[in-house]
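Moving on to chain A:
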Amino acid sequence: MKFKSRDLSAARRILKIRDLRVGLSGRPDAEPVLDGIDLDIHAGETHCLVGESGSGKSVTSLATMGLLPKDALEVQGGQIDLEGFEITSATPQQMRRLRAQRIAMIFQEPMTALNPVLRVGEQIEEVLAMHTDLSQSDAKARTLDIMEQVHLPDVDRIYAAFPHQLSGGQRQRIMIAMALVLDPDLLIADEPTTALDVTTQLQILKLIEEMQERHGTAVLFITHDMGVVAEIADTVSVMQKGRIVERAPIRTLLTAPKEEYTRKLLTAVPNLAPRAGRAAPDAAAVLRVEGLEMTYGGGWFRTAGGVRAAQDVTFDIAPGRTLGIVGESGSGKSTVARCIMRLIDPTGGEVVVAGTEIAQMSRRQLGPHRKHFQIVFQDPYRSLNPRWTVARSLCEGPINFGTPKAEAMARAAELLELVELPRDAMTRYPHQFSGGQRQRIAIARAVAMQPDLLVADEAVSALDVSVQAQVLGLLEDVQKRFGIAMLFITHDLRVAAQICDDVVVMQKGRVVEQGAATDVLTNPRHSYTRSLIEAAPGRNWDFANFRALGGAQAEQGTTA
Partner candidate 1 sequence: MTFARFTRPGLHRLAATLLAGGATLLPAVAPAQEDETTLTAVMHSGLRVLDPIITTAHITRNHGYMVYDVLTAMDENFAPQPQMADWEVSDDGLTYTFTLRDGLTFHDGAPVTGADVIASLNRWGARDSGGQFIFDVTESLEAPDDGSVVWTLSEPFPPLLEVISKQSAVPPFIMPARVAETSPDETITEYVGSGPFVFNESEYEPGVSVTYEKFDDYIPREEEPSWMAGGKVVNVDRVVWTSMPDNLTAMNALAAGEIDYIEQIQIDLMPILESAPGVVVEMRDPLGYVTIGRPNFLHPPFDDKLVRQAALAALGQEQMLATMQGDPEYYNVCGSIFGCATPLADETGAEIVTGGPDPERSKALLEEAGYDGTPIVLMAPTDVVSLVNQPVVAAQALREGGFEVDMQSMDWQSVVQRRAQQAPVGEGGWNMFFTNWMVPEISDPLINVMVNGRGDDGWFGWPTDPEIEEMRAAFVAAGSPEEQKEIAVRIQEHVMDNVNYIMMGEYLIPQARRETVQNMIQSPVPVFWNLTKEAE
Partner candidate 2 sequence: MIAYILKRLLATIPVLLIVAIFVFLLLRLTPGDPAAILAGDAATPAQLERIRDRLGLNDPLHVQFFTWFGQMLQGDLGTSLISNTDVVDMVAARLGPTINIALMTIVISVLLAVPMGVIAAWRHRTWIDVAVMSFSVLGFSVPVFVIGYILIQIFAIELRWVPVQGYAAPTDGVGAFFSRAILPSLTLATIYIALIARMTRASMLEVLGEDYVRTARAKGVRENVVLFRHALRNAAVPILTIIGTGFALLISGVVVTESVFNIPGIGRLTVDAILARDYPVIQAMILLTAGIYVMVNLVVDVSYSFFDPRIRY
(Lines give C-alpha, C1' and ligand atoms only; values in the text may rest on other atoms or scores of the structure.)
Protein backbone atom coordinates (compact mmCIF):
# COMPACT_ATOMS: atom_id res chain seq x y z
CA MET A 1 0.00 0.00 0.00
CA LYS A 2 1.33 3.45 -0.81
CA PHE A 3 1.28 6.23 1.73
CA LYS A 4 1.74 9.92 1.25
CA SER A 5 5.36 10.77 1.75
CA ARG A 6 5.66 14.42 0.82
CA ASP A 7 8.04 16.51 2.83
CA LEU A 8 6.15 19.65 3.79
CA SER A 9 8.46 21.00 6.47
CA ALA A 10 9.52 23.60 3.93
CA ALA A 11 5.99 24.78 3.26
CA ARG A 12 4.76 27.75 5.29
CA ARG A 13 3.37 26.85 8.67
CA ILE A 14 -0.33 27.68 8.87
CA LEU A 15 -1.15 26.62 12.40
CA LYS A 16 1.05 26.41 15.44
CA ILE A 17 -0.43 25.19 18.71
CA ARG A 18 1.76 25.27 21.77
CA ASP A 19 1.07 23.80 25.19
CA LEU A 20 -2.68 24.24 24.73
CA ARG A 21 -4.64 23.55 27.90
CA VAL A 22 -8.46 23.40 28.00
CA GLY A 23 -10.47 22.73 31.15
CA LEU A 24 -13.96 22.94 32.60
CA SER A 25 -15.16 26.54 32.76
CA GLY A 26 -14.34 28.21 36.03
CA ARG A 27 -12.70 25.09 37.48
CA PRO A 28 -8.98 25.53 36.73
CA ASP A 29 -7.99 22.90 39.32
CA ALA A 30 -10.20 20.20 37.79
CA GLU A 31 -8.74 17.47 35.57
CA PRO A 32 -7.91 19.25 32.27
CA VAL A 33 -9.65 18.15 29.08
CA LEU A 34 -6.67 19.07 26.93
CA ASP A 35 -3.29 18.98 28.57
CA GLY A 36 -0.36 20.58 26.78
CA ILE A 37 -1.22 20.00 23.15
CA ASP A 38 1.48 20.90 20.60
CA LEU A 39 0.59 20.85 16.92
CA ASP A 40 1.99 22.19 13.65
CA ILE A 41 0.28 22.13 10.29
CA HIS A 42 1.87 23.32 7.07
CA ALA A 43 0.19 24.47 3.91
CA GLY A 44 -0.98 21.53 1.82
CA GLU A 45 -0.43 19.09 4.65
CA THR A 46 -3.05 16.63 5.87
CA HIS A 47 -2.58 16.17 9.56
CA CYS A 48 -4.63 13.40 11.11
CA LEU A 49 -5.67 13.49 14.72
CA VAL A 50 -6.62 9.97 15.82
CA GLY A 51 -7.82 8.68 19.13
CA GLU A 52 -10.73 6.98 20.78
CA SER A 53 -13.86 8.79 21.94
CA GLY A 54 -13.15 11.24 24.75
CA SER A 55 -9.50 11.58 23.82
CA GLY A 56 -9.99 15.27 23.09
CA LYS A 57 -9.77 15.31 19.30
CA SER A 58 -12.89 17.41 18.78
CA VAL A 59 -12.14 19.74 21.67
CA THR A 60 -8.82 20.55 20.00
CA SER A 61 -10.57 21.44 16.77
CA LEU A 62 -13.25 23.51 18.48
CA ALA A 63 -10.62 25.36 20.49
CA THR A 64 -8.85 26.19 17.23
CA MET A 65 -12.14 27.50 15.80
CA GLY A 66 -12.79 29.43 19.01
CA LEU A 67 -16.05 27.55 19.31
CA LEU A 68 -15.69 25.93 22.72
CA PRO A 69 -19.10 25.81 24.46
CA LYS A 70 -18.72 28.84 26.73
CA ASP A 71 -20.52 27.56 29.79
CA ALA A 72 -18.71 24.20 29.73
CA LEU A 73 -15.13 24.55 28.46
CA GLU A 74 -12.50 27.27 28.38
CA VAL A 75 -8.90 27.66 27.22
CA GLN A 76 -6.74 27.77 30.31
CA GLY A 77 -3.37 28.22 28.73
CA GLY A 78 -1.05 27.97 25.73
CA GLN A 79 -1.26 29.53 22.28
CA ILE A 80 -3.07 28.78 19.08
CA ASP A 81 -1.19 30.76 16.50
CA LEU A 82 -2.60 31.13 13.02
CA GLU A 83 0.26 32.57 11.02
CA GLY A 84 1.03 35.14 13.67
CA PHE A 85 -2.55 35.73 14.77
CA GLU A 86 -3.22 34.62 18.34
CA ILE A 87 -6.61 32.92 18.46
CA THR A 88 -6.84 32.35 22.20
CA SER A 89 -6.86 36.09 22.83
CA ALA A 90 -8.97 37.13 19.83
CA THR A 91 -12.19 39.13 20.26
CA PRO A 92 -15.44 37.59 19.02
CA GLN A 93 -15.48 40.05 16.10
CA GLN A 94 -11.96 39.08 15.09
CA MET A 95 -12.84 35.41 15.31
CA ARG A 96 -15.92 35.96 13.17
CA ARG A 97 -13.84 37.57 10.45
CA LEU A 98 -11.30 34.77 10.73
CA ARG A 99 -13.77 31.95 10.28
CA ALA A 100 -14.55 30.76 6.78
CA GLN A 101 -11.98 33.21 5.46
CA ARG A 102 -8.91 31.61 7.04
CA ILE A 103 -10.15 28.63 9.01
CA ALA A 104 -13.13 26.57 7.95
CA MET A 105 -14.62 23.46 9.45
CA ILE A 106 -16.75 20.52 8.37
CA PHE A 107 -18.51 18.27 10.79
CA GLN A 108 -19.39 14.62 11.21
CA GLU A 109 -23.16 14.58 10.65
CA PRO A 110 -23.98 16.63 7.52
CA MET A 111 -27.70 16.19 8.20
CA THR A 112 -27.58 18.02 11.49
CA ALA A 113 -24.75 20.31 10.50
CA LEU A 114 -26.81 21.94 7.76
CA ASN A 115 -29.69 24.17 8.72
CA PRO A 116 -32.78 22.15 7.80
CA VAL A 117 -35.00 25.16 7.11
CA LEU A 118 -32.69 27.07 4.75
CA ARG A 119 -31.96 26.22 1.11
CA VAL A 120 -28.45 24.85 0.79
CA GLY A 121 -27.63 27.47 -1.83
CA GLU A 122 -28.52 30.23 0.61
CA GLN A 123 -26.40 28.63 3.26
CA ILE A 124 -23.33 28.74 1.06
CA GLU A 125 -24.14 32.20 -0.21
CA GLU A 126 -24.51 33.43 3.36
CA VAL A 127 -20.78 32.95 3.84
CA LEU A 128 -20.11 35.29 0.93
CA ALA A 129 -22.68 37.77 2.23
CA MET A 130 -20.96 37.82 5.59
CA HIS A 131 -17.39 38.13 4.46
CA THR A 132 -17.38 39.70 1.01
CA ASP A 133 -19.21 42.57 -0.65
CA LEU A 134 -20.11 40.62 -3.77
CA SER A 135 -23.35 41.57 -5.45
CA GLN A 136 -26.27 39.16 -5.19
CA SER A 137 -25.68 37.81 -8.68
CA ASP A 138 -21.91 37.49 -8.28
CA ALA A 139 -22.42 35.70 -5.00
CA LYS A 140 -24.81 33.26 -6.62
CA ALA A 141 -22.44 32.69 -9.50
CA ARG A 142 -19.60 32.04 -7.06
CA THR A 143 -21.83 29.65 -5.12
CA LEU A 144 -22.83 27.66 -8.19
CA ASP A 145 -19.18 27.52 -9.18
CA ILE A 146 -18.00 26.04 -5.90
CA MET A 147 -20.91 23.58 -6.04
CA GLU A 148 -19.63 22.52 -9.44
CA GLN A 149 -16.14 22.13 -7.99
CA VAL A 150 -17.37 19.68 -5.34
CA HIS A 151 -18.95 17.69 -8.18
CA LEU A 152 -22.57 18.19 -7.22
CA PRO A 153 -24.85 17.16 -10.07
CA ASP A 154 -27.48 19.52 -11.50
CA VAL A 155 -26.32 22.43 -9.31
CA ASP A 156 -29.24 24.73 -10.20
CA ARG A 157 -31.74 22.28 -8.73
CA ILE A 158 -29.59 21.50 -5.70
CA TYR A 159 -28.95 25.21 -5.11
CA ALA A 160 -32.66 25.57 -4.32
CA ALA A 161 -32.98 22.28 -2.43
CA PHE A 162 -33.32 21.80 1.29
CA PRO A 163 -30.86 19.53 3.13
CA HIS A 164 -33.43 16.78 3.73
CA GLN A 165 -33.89 16.49 -0.03
CA LEU A 166 -30.25 15.51 -0.58
CA SER A 167 -28.31 12.31 0.02
CA GLY A 168 -25.77 12.10 2.82
CA GLY A 169 -22.89 12.38 0.34
CA GLN A 170 -24.39 15.41 -1.35
CA ARG A 171 -24.92 17.10 2.01
CA GLN A 172 -21.30 16.55 2.94
CA ARG A 173 -20.27 18.00 -0.42
CA ILE A 174 -22.36 21.06 0.39
CA MET A 175 -20.58 21.34 3.72
CA ILE A 176 -17.25 21.15 1.95
CA ALA A 177 -18.29 23.71 -0.61
CA MET A 178 -19.42 25.99 2.20
CA ALA A 179 -16.11 25.53 3.97
CA LEU A 180 -13.94 26.13 0.94
CA VAL A 181 -15.87 28.83 -0.87
CA LEU A 182 -13.52 31.51 0.45
CA ASP A 183 -10.59 29.11 0.14
CA PRO A 184 -9.29 29.28 3.71
CA ASP A 185 -5.73 28.37 4.67
CA LEU A 186 -6.84 25.73 7.15
CA LEU A 187 -9.65 23.23 6.87
CA ILE A 188 -10.64 21.33 9.97
CA ALA A 189 -12.53 18.14 9.17
CA ASP A 190 -14.06 16.51 12.26
CA GLU A 191 -14.93 12.88 11.44
CA PRO A 192 -16.36 14.07 8.10
CA THR A 193 -16.99 10.57 6.75
CA THR A 194 -17.94 8.57 9.85
CA ALA A 195 -21.66 8.90 9.20
CA LEU A 196 -21.34 7.88 5.56
CA ASP A 197 -21.38 4.57 3.78
CA VAL A 198 -17.96 3.27 2.78
CA THR A 199 -18.44 3.94 -0.93
CA THR A 200 -19.53 7.51 -0.25
CA GLN A 201 -16.74 7.88 2.28
CA LEU A 202 -14.22 7.05 -0.37
CA GLN A 203 -15.61 9.71 -2.72
CA ILE A 204 -15.60 12.37 0.00
CA LEU A 205 -12.03 11.53 0.98
CA LYS A 206 -11.03 11.85 -2.66
CA LEU A 207 -12.87 15.16 -2.91
CA ILE A 208 -11.16 16.63 0.13
CA GLU A 209 -7.81 15.57 -1.26
CA GLU A 210 -8.61 17.07 -4.64
CA MET A 211 -9.75 20.38 -3.15
CA GLN A 212 -6.70 20.43 -0.96
CA GLU A 213 -4.42 20.04 -3.93
CA ARG A 214 -6.31 22.69 -5.89
CA HIS A 215 -6.19 25.29 -3.12
CA GLY A 216 -3.13 24.18 -1.22
CA THR A 217 -5.18 24.10 1.93
CA ALA A 218 -3.82 22.69 5.14
CA VAL A 219 -6.17 20.04 6.53
CA LEU A 220 -6.56 19.01 10.14
CA PHE A 221 -8.40 15.72 9.80
CA ILE A 222 -9.98 14.19 12.88
CA THR A 223 -10.96 10.53 12.82
CA HIS A 224 -11.05 7.36 14.86
CA ASP A 225 -10.61 5.13 11.80
CA MET A 226 -7.04 3.97 11.22
CA GLY A 227 -8.09 2.85 7.75
CA VAL A 228 -8.98 6.39 6.80
CA VAL A 229 -5.77 7.64 8.33
CA ALA A 230 -3.78 5.22 6.26
CA GLU A 231 -5.50 6.53 3.14
CA ILE A 232 -5.03 10.25 3.54
CA ALA A 233 -2.56 11.30 6.20
CA ASP A 234 0.79 12.98 5.77
CA THR A 235 1.34 13.22 9.47
CA VAL A 236 -0.50 11.56 12.34
CA SER A 237 -0.95 12.63 15.92
CA VAL A 238 -2.31 9.98 18.28
CA MET A 239 -4.33 11.39 21.16
CA GLN A 240 -5.16 9.79 24.46
CA LYS A 241 -6.87 11.41 27.44
CA GLY A 242 -6.25 14.97 26.28
CA ARG A 243 -2.60 14.48 25.38
CA ILE A 244 -0.78 13.74 22.15
CA VAL A 245 1.07 10.55 22.91
CA GLU A 246 2.79 10.07 19.57
CA ARG A 247 3.35 12.06 16.43
CA ALA A 248 4.94 10.67 13.28
CA PRO A 249 4.74 10.58 9.50
CA ILE A 250 2.11 8.05 8.47
CA ARG A 251 4.40 5.27 7.31
CA THR A 252 6.60 5.45 10.36
CA LEU A 253 3.59 5.30 12.63
CA LEU A 254 2.00 2.33 10.94
CA THR A 255 5.19 0.32 10.54
CA ALA A 256 7.07 1.21 13.69
CA PRO A 257 4.87 2.72 16.39
CA LYS A 258 6.87 3.70 19.43
CA GLU A 259 4.16 4.12 22.06
CA GLU A 260 2.43 1.17 23.71
CA TYR A 261 -0.92 2.91 23.33
CA THR A 262 -0.39 3.32 19.60
CA ARG A 263 0.46 -0.32 19.26
CA LYS A 264 -2.61 -1.34 21.22
CA LEU A 265 -4.73 0.90 19.03
CA LEU A 266 -3.32 -0.54 15.83
CA THR A 267 -3.50 -4.19 16.85
CA ALA A 268 -7.21 -3.70 17.57
CA VAL A 269 -7.91 -2.54 14.04
CA PRO A 270 -9.68 -5.31 12.13
CA ASN A 271 -8.52 -5.97 8.62
CA LEU A 272 -10.12 -7.38 5.55
CA ALA A 273 -8.41 -10.75 5.85
CA PRO A 274 -11.28 -13.18 6.51
CA ARG A 275 -10.93 -15.60 9.43
CA ALA A 276 -10.01 -19.16 8.56
CA GLY A 277 -13.18 -21.04 7.66
CA ARG A 278 -14.35 -23.34 10.44
CA ALA A 279 -15.57 -26.81 9.66
CA ALA A 280 -19.32 -26.66 9.20
CA PRO A 281 -21.06 -29.02 11.67
CA ASP A 282 -23.52 -31.41 10.07
CA ALA A 283 -26.21 -30.56 12.62
CA ALA A 284 -29.52 -29.24 11.24
CA ALA A 285 -29.68 -25.49 10.68
CA VAL A 286 -30.85 -23.50 13.71
CA LEU A 287 -32.19 -20.72 11.53
CA ARG A 288 -33.59 -21.20 8.09
CA VAL A 289 -34.86 -18.16 6.17
CA GLU A 290 -36.80 -18.90 3.01
CA GLY A 291 -37.79 -16.20 0.50
CA LEU A 292 -38.25 -13.66 3.30
CA GLU A 293 -40.00 -10.51 2.17
CA MET A 294 -40.85 -7.27 3.94
CA THR A 295 -42.79 -4.51 2.24
CA TYR A 296 -43.71 -1.33 4.12
CA GLY A 297 -46.95 0.53 3.45
CA GLY A 298 -48.53 0.01 0.07
CA GLY A 299 -52.29 -0.28 0.41
CA TRP A 300 -54.30 -3.47 0.86
CA PHE A 301 -52.15 -5.67 -1.33
CA ARG A 302 -48.87 -5.11 0.47
CA THR A 303 -46.91 -6.18 -2.62
CA ALA A 304 -48.46 -3.44 -4.71
CA GLY A 305 -46.68 -0.12 -4.22
CA GLY A 306 -45.03 0.27 -0.84
CA VAL A 307 -41.33 0.14 0.00
CA ARG A 308 -39.70 -3.24 -0.55
CA ALA A 309 -37.25 -3.23 2.37
CA ALA A 310 -36.35 -6.86 1.79
CA GLN A 311 -37.28 -9.45 -0.78
CA ASP A 312 -36.47 -13.02 -1.55
CA VAL A 313 -33.92 -13.38 1.24
CA THR A 314 -32.88 -16.97 1.76
CA PHE A 315 -30.13 -18.42 3.95
CA ASP A 316 -29.59 -20.68 6.92
CA ILE A 317 -27.22 -20.93 9.88
CA ALA A 318 -26.01 -24.06 11.56
CA PRO A 319 -25.33 -24.22 15.32
CA GLY A 320 -22.05 -22.66 16.36
CA ARG A 321 -21.68 -20.83 13.04
CA THR A 322 -21.80 -17.13 12.35
CA LEU A 323 -23.44 -15.63 9.32
CA GLY A 324 -22.90 -11.99 8.55
CA ILE A 325 -25.23 -9.76 6.57
CA VAL A 326 -23.26 -6.83 5.16
CA GLY A 327 -24.50 -3.89 3.20
CA GLU A 328 -24.78 -0.13 3.28
CA SER A 329 -27.55 1.84 4.95
CA GLY A 330 -30.87 1.08 3.30
CA SER A 331 -29.72 -2.30 2.06
CA GLY A 332 -32.38 -3.95 4.24
CA LYS A 333 -30.01 -5.88 6.45
CA SER A 334 -31.55 -4.63 9.69
CA THR A 335 -35.04 -5.23 8.32
CA VAL A 336 -34.15 -8.88 7.88
CA ALA A 337 -32.89 -9.05 11.46
CA ARG A 338 -36.03 -7.44 12.84
CA CYS A 339 -38.22 -9.77 10.78
CA ILE A 340 -36.41 -12.78 12.16
CA MET A 341 -36.85 -11.42 15.68
CA ARG A 342 -40.49 -10.74 14.82
CA LEU A 343 -40.11 -7.18 16.04
CA ILE A 344 -41.84 -6.48 12.74
CA ASP A 345 -44.08 -8.91 10.90
CA PRO A 346 -42.66 -10.05 7.57
CA THR A 347 -45.05 -9.80 4.64
CA GLY A 348 -43.83 -13.03 3.08
CA GLY A 349 -41.54 -16.03 3.27
CA GLU A 350 -40.62 -18.39 6.07
CA VAL A 351 -38.46 -18.06 9.13
CA VAL A 352 -37.77 -21.35 10.83
CA VAL A 353 -36.03 -21.15 14.19
CA ALA A 354 -35.14 -24.39 15.98
CA GLY A 355 -37.55 -26.26 13.80
CA THR A 356 -40.56 -23.95 14.23
CA GLU A 357 -41.95 -21.67 11.57
CA ILE A 358 -42.42 -18.31 13.29
CA ALA A 359 -42.93 -15.87 10.43
CA GLN A 360 -46.69 -16.32 10.31
CA MET A 361 -47.33 -16.99 14.00
CA SER A 362 -49.54 -14.62 15.96
CA ARG A 363 -47.77 -12.65 18.68
CA ARG A 364 -49.48 -14.81 21.29
CA GLN A 365 -48.48 -18.12 19.71
CA LEU A 366 -45.00 -16.73 19.37
CA GLY A 367 -44.57 -16.11 23.11
CA PRO A 368 -43.20 -19.46 24.21
CA HIS A 369 -40.77 -19.64 21.26
CA ARG A 370 -39.14 -16.30 21.93
CA LYS A 371 -36.54 -17.81 24.24
CA HIS A 372 -34.98 -19.59 21.27
CA PHE A 373 -33.76 -16.42 19.61
CA GLN A 374 -32.36 -13.25 21.16
CA ILE A 375 -30.93 -9.99 19.92
CA VAL A 376 -28.21 -7.48 20.78
CA PHE A 377 -28.77 -3.96 19.51
CA GLN A 378 -26.37 -1.34 18.19
CA ASP A 379 -26.79 1.48 20.70
CA PRO A 380 -25.53 0.34 24.11
CA TYR A 381 -26.95 3.51 25.66
CA ARG A 382 -30.54 2.74 24.74
CA SER A 383 -30.71 -1.04 24.81
CA LEU A 384 -30.90 -1.26 28.60
CA ASN A 385 -33.75 0.20 30.63
CA PRO A 386 -32.01 3.09 32.42
CA ARG A 387 -34.34 2.73 35.40
CA TRP A 388 -33.60 -0.94 36.01
CA THR A 389 -30.73 -2.45 37.93
CA VAL A 390 -28.53 -4.73 35.86
CA ALA A 391 -29.80 -7.69 37.87
CA ARG A 392 -33.40 -6.86 37.04
CA SER A 393 -32.61 -6.57 33.34
CA LEU A 394 -30.75 -9.86 33.36
CA CYS A 395 -33.55 -11.71 35.15
CA GLU A 396 -36.43 -10.30 33.12
CA GLY A 397 -36.32 -12.99 30.45
CA PRO A 398 -35.80 -16.09 32.59
CA ILE A 399 -38.51 -14.99 35.00
CA ASN A 400 -40.87 -14.51 32.06
CA PHE A 401 -40.24 -18.15 31.26
CA GLY A 402 -40.92 -19.32 34.76
CA THR A 403 -37.44 -19.49 36.27
CA PRO A 404 -37.68 -18.82 40.03
CA LYS A 405 -36.27 -15.41 40.95
CA ALA A 406 -33.47 -16.76 43.16
CA GLU A 407 -32.29 -19.10 40.45
CA ALA A 408 -32.44 -16.38 37.84
CA MET A 409 -30.37 -14.11 40.07
CA ALA A 410 -27.74 -16.78 40.60
CA ARG A 411 -27.54 -17.37 36.87
CA ALA A 412 -27.32 -13.64 36.21
CA ALA A 413 -24.36 -13.44 38.56
CA GLU A 414 -22.55 -16.19 36.69
CA LEU A 415 -23.25 -14.50 33.37
CA LEU A 416 -21.78 -11.27 34.68
CA GLU A 417 -18.56 -13.07 35.40
CA LEU A 418 -18.70 -14.67 31.99
CA VAL A 419 -18.87 -11.23 30.38
CA GLU A 420 -16.07 -10.09 32.70
CA LEU A 421 -18.06 -7.67 34.82
CA PRO A 422 -17.71 -7.41 38.62
CA ARG A 423 -20.42 -9.14 40.65
CA ASP A 424 -21.45 -5.88 42.31
CA ALA A 425 -22.59 -4.74 38.88
CA MET A 426 -25.81 -6.59 39.68
CA THR A 427 -27.14 -3.82 41.89
CA ARG A 428 -25.99 -0.91 39.72
CA TYR A 429 -27.76 1.03 37.01
CA PRO A 430 -26.76 1.19 33.32
CA HIS A 431 -25.66 4.82 33.46
CA GLN A 432 -22.87 3.73 35.79
CA PHE A 433 -21.22 1.69 33.00
CA SER A 434 -19.24 2.48 29.86
CA GLY A 435 -20.59 1.71 26.41
CA GLY A 436 -18.55 -1.46 26.10
CA GLN A 437 -19.66 -2.69 29.51
CA ARG A 438 -23.29 -1.99 28.67
CA GLN A 439 -22.94 -4.00 25.49
CA ARG A 440 -21.53 -6.84 27.57
CA ILE A 441 -24.56 -6.64 29.84
CA ALA A 442 -26.84 -6.68 26.81
CA ILE A 443 -25.08 -9.80 25.57
CA ALA A 444 -25.36 -11.41 28.99
CA ARG A 445 -29.09 -10.58 28.99
CA ALA A 446 -29.53 -12.30 25.64
CA VAL A 447 -27.43 -15.31 26.63
CA ALA A 448 -29.37 -15.66 29.87
CA MET A 449 -32.19 -17.07 27.77
CA GLN A 450 -29.89 -19.83 26.52
CA PRO A 451 -31.01 -19.10 22.97
CA ASP A 452 -30.22 -21.21 19.94
CA LEU A 453 -29.85 -18.12 17.80
CA LEU A 454 -28.26 -14.79 18.67
CA VAL A 455 -28.85 -11.84 16.38
CA ALA A 456 -26.27 -9.06 16.68
CA ASP A 457 -27.57 -5.98 14.90
CA GLU A 458 -24.55 -3.66 14.35
CA ALA A 459 -23.64 -4.75 17.87
CA VAL A 460 -20.13 -3.28 17.77
CA SER A 461 -20.56 -0.36 15.39
CA ALA A 462 -20.96 2.24 18.14
CA LEU A 463 -17.81 1.17 19.99
CA ASP A 464 -14.23 2.28 19.86
CA VAL A 465 -11.92 -0.13 17.99
CA SER A 466 -10.23 -1.50 21.09
CA VAL A 467 -13.58 -2.11 22.81
CA GLN A 468 -14.96 -3.37 19.52
CA ALA A 469 -12.28 -6.00 19.39
CA GLN A 470 -13.00 -7.12 22.95
CA VAL A 471 -16.74 -7.39 22.37
CA LEU A 472 -16.18 -9.34 19.17
CA GLY A 473 -13.96 -11.60 21.24
CA LEU A 474 -16.67 -12.01 23.82
CA LEU A 475 -19.29 -12.89 21.22
CA GLU A 476 -17.05 -15.52 19.74
CA ASP A 477 -16.27 -16.88 23.18
CA VAL A 478 -19.98 -17.07 24.07
CA GLN A 479 -20.68 -18.78 20.79
CA LYS A 480 -18.03 -21.40 21.39
CA ARG A 481 -19.26 -22.05 24.90
CA PHE A 482 -22.97 -22.52 24.09
CA GLY A 483 -22.78 -23.48 20.45
CA ILE A 484 -25.11 -20.64 19.58
CA ALA A 485 -25.77 -19.82 15.96
CA MET A 486 -25.13 -16.13 15.33
CA LEU A 487 -26.59 -13.73 12.80
CA PHE A 488 -24.24 -10.77 12.59
CA ILE A 489 -25.51 -7.61 10.94
CA THR A 490 -22.84 -5.03 10.04
CA HIS A 491 -21.96 -2.33 7.54
CA ASP A 492 -18.25 -2.86 8.14
CA LEU A 493 -16.68 -5.53 5.93
CA ARG A 494 -13.56 -5.57 8.07
CA VAL A 495 -15.60 -6.51 11.15
CA ALA A 496 -17.51 -9.10 9.17
CA ALA A 497 -14.20 -10.52 8.03
CA GLN A 498 -13.13 -10.99 11.63
CA ILE A 499 -16.11 -12.96 12.87
CA CYS A 500 -18.19 -14.45 10.09
CA ASP A 501 -18.04 -17.94 8.63
CA ASP A 502 -20.50 -17.06 5.91
CA VAL A 503 -21.48 -13.71 4.45
CA VAL A 504 -24.61 -12.42 2.79
CA VAL A 505 -24.18 -9.18 0.86
CA MET A 506 -27.35 -7.13 0.52
CA GLN A 507 -28.14 -4.13 -1.65
CA LYS A 508 -31.47 -2.33 -1.90
CA GLY A 509 -33.32 -5.13 -0.14
CA ARG A 510 -31.94 -7.91 -2.30
CA VAL A 511 -29.20 -10.45 -1.69
CA VAL A 512 -26.56 -9.83 -4.35
CA GLU A 513 -24.04 -12.38 -3.23
CA GLN A 514 -23.67 -14.96 -0.52
CA GLY A 515 -21.27 -17.68 0.45
CA ALA A 516 -18.33 -18.52 2.67
CA ALA A 517 -16.58 -15.39 3.95
CA THR A 518 -13.29 -16.51 2.51
CA ASP A 519 -14.72 -16.73 -1.00
CA VAL A 520 -16.89 -13.62 -0.91
CA LEU A 521 -14.25 -11.36 0.56
CA THR A 522 -11.23 -12.56 -1.34
CA ASN A 523 -12.69 -13.05 -4.82
CA PRO A 524 -16.06 -11.32 -4.93
CA ARG A 525 -18.18 -12.09 -7.96
CA HIS A 526 -20.69 -9.29 -7.79
CA SER A 527 -19.60 -5.78 -8.75
CA TYR A 528 -21.30 -4.31 -5.72
CA THR A 529 -19.38 -6.54 -3.38
CA ARG A 530 -16.25 -5.57 -5.18
CA SER A 531 -16.96 -1.84 -4.84
CA LEU A 532 -17.57 -2.35 -1.14
CA ILE A 533 -14.28 -4.08 -0.70
CA GLU A 534 -12.41 -1.52 -2.72
CA ALA A 535 -13.96 1.27 -0.73
CA ALA A 536 -12.89 -0.22 2.58
CA PRO A 537 -10.24 2.23 3.81
CA GLY A 538 -6.77 0.90 4.44
CA ARG A 539 -7.81 -2.44 3.08
CA ASN A 540 -4.35 -3.39 1.93
CA TRP A 541 -2.71 -2.87 5.25
CA ASP A 542 -2.53 -5.35 8.07
CA PHE A 543 -2.54 -2.91 10.97
CA ALA A 544 -2.39 -5.59 13.60
CA ASN A 545 0.92 -6.81 12.24
CA PHE A 546 2.30 -3.41 11.12
CA ARG A 547 2.73 -4.46 7.51
CA ALA A 548 0.98 -4.67 4.19
CA LEU A 549 -1.54 -7.46 3.65
CA GLY A 550 -0.89 -8.82 0.16
CA GLY A 551 -0.38 -12.60 0.21
CA ALA A 552 -0.99 -12.63 3.93
CA GLN A 553 -4.62 -13.83 3.57
CA ALA A 554 -3.81 -17.17 5.09
CA GLU A 555 -2.72 -15.50 8.27
CA GLN A 556 -5.60 -14.98 10.64
CA GLY A 557 -6.39 -11.41 11.60
CA THR A 558 -6.07 -11.29 15.35
CA THR A 559 -9.05 -9.80 17.06
CA ALA A 560 -7.74 -9.05 20.51
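In this text, a contact is a pair of C-beta atoms (placed from the backbone, for glycine too) under 8 Å apart; a residue touches a chain by one contact, two chains touch by 3 or more; residues count from 1.
Picked so that all candidates are chains of the complex that A comes from, given by their letters.
Quick caveat, the model's predicted, so the values are computed rather than measured.
Q: Which single candidate from 1 or 2 touches chain A in this complex?
A: Spelled out: of the options 1 or 2, chain A touches 2.
Q: Given the complex with candidate 2, which residues does chain A contribute to the contact?
A: 65, 67, 71, 92, 95-101, 104-105, 107, 109, 112-118, 126-127, 130-131, 162, 164, 175, 178
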